[in-house]
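One structure follows; several queries about it will come next.
Every protein chain except one is present and positioned as in the full complex.
Showing subunit A:
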Amino acid sequence: MYEGIVQDLIDELGRLPGVGPKSAQRIAFHLLSADPVDVRRLAQVLVEVKERVRFCSVCGNVAEEETCRICRDPRRDPSVLCVVEESKDVVAIERTREFRGRYHVLGGAISPIEGIGPDELRIRELMTRLADGAVTEVILATDPNLEGEATATYLTRLLKPMGLRVTRLASGLPVGGDLEYADEVTLGRAFEGRRAVDD
């Protein structure tokens, strides 16, 4: 145990995800020996991020203004909407540079065992957004795990009767993987979603 403030710093750092007591101690002593200017900058960013960042009122992504950069961009295709679980997923899809439509962040996936049902997610907001008919295709890009699949199943059931084109991200073999290590479900999906090779 250290004296007062040093221990407080270690305790606070230790509450961060993935930071154990040893790492917390190491970071704390790094901060103690670091240049005061650097530490002040870090502290300022921490305060500012909580003050300035909020959630986009349209899509639910993290934003610094009322709406996020993607929702404000007039060049984005307003007829295609990609539904994702988290803001992190928006970044992952943006990195592919393949998608030019807009997003809707649900804020998680339906997980009854954690007590998370459809009402805890931004599904009502999604339905309101689709009501004006501007969107013609919804891409369900929830995680390819059980919760993500179940969430996609739930959304499909809601969206299909609205006459929209509902698509789900393809799943199959990962690039850089080995066929012999692919599990049955993934390999089965890869077969299901196989396509003709273009000449």
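Rule of thumb we're sticking to: a contact is a pair of C-beta atoms (placed from the backbone, for glycine too) under 8 Å apart; a residue touches a chain by one contact, two chains touch by 3 or more; residues count from 1.
Keep in mind that, in the parts below, contacts and distances are computed from a predicted model.
Peer 1: Quick one: find the hidden chain's UniProt protein name among "DNA repair protein RecO", "ATP-binding cassette domain-containing protein", "Phenylalanine--tRNA ligase beta subunit" or "Lipid II isoglutaminyl synthase (glutamine-hydrolyzing) subunit GatD".
Peer 2: "DNA repair protein RecO"
Peer 1: Thinking of the whole complex, not just what is shown, which of A:G18, A:P36, A:P74 or A:P161 touches the missing chain?
Peer 2: In the complete complex, the chain left out is touched by residue A:G18.
Peer 1: Have a look at A:D35, A:E98 or A:D183 and name the one touching the chain we're not showing.
Peer 2: Counting the whole complex, the residue in contact with the absent chain is A:D183.
Peer 1: Tell me where the left-out chain touches subunit A, residue by residue.
Peer 2: Touching the chain left out of view, subunit A contributes residues 18, 110-115, 117, 144-146, 149-150, 153-154, 157, 174, 176-178, 181-186, 188.
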